[in-house]
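A single protein chain has been omitted; all remaining protein chains appear in their positions.
Then we have chain A:
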Amino acid sequence: MSLNDDDKAVISGFWGKASSRAAEIGADALGRMLVVYPQTKTYFDHWKDKSPSSHNVRKHGKKIMDAIGDAITLMGDLNNALLELSQLHAFTLRVDPSNFKMLSHNILVVMANYFPDDFTPDVHLAMDKFLAAVARALSERYR
């Protein structure tokens, strides 16, 4: 399920509207994931406060979403663009790739929540394909 030209146009179009709220989207998505899929908290044992409104969650959520925003501009070659991040996730963070799906899901939920009129089924499809492609690129260096 590679991204075709239509997907890329739809993603760029939607992100044009959504990018101004990237930090919020990231924070909200991360916060939700920690609540909805509590097993993901295991990667953040070093945080005392893992609540959605906490400083750590907001800061880290912004970091994640900024990286995703960058990935959108580099949609043409995600594997190469995310090579360093893949290395980081594989060797340092050691996040099991199954978790990428869970975060992706929450990102979609938050996007729909924030942009109910713009997050049409086509946008939903394209963003889901994009996040899956990001997850694959991040998994590249695992084995």
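In this section, a residue touches a chain if its C-beta (ideal position, glycine included) is under 8 Å from a C-beta of that chain, and two chains touch if they have at least 3 such contacts; residues count from 1.
Keep in mind that, in the parts below, contacts and distances are computed from a predicted model.
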{"item": "Complex member absent from the view - protein name from UniProt, among \"Large ribosomal subunit protein uL23m\", \"Beta-hexosaminidase\", \"Hemoglobin, alpha embryonic 5\" or \"DNA-directed RNA polymerase III subunit RPC3\"", "value": "\"Hemoglobin, alpha embryonic 5\""}
{"item": "Residues of chain A (touch criterion as defined above) contacting the omitted chain", "value": "1-2, 79, 87, 90-91, 94, 96-98, 100-101, 104, 125, 128-129, 132, 135-136, 139-140, 142-143"}
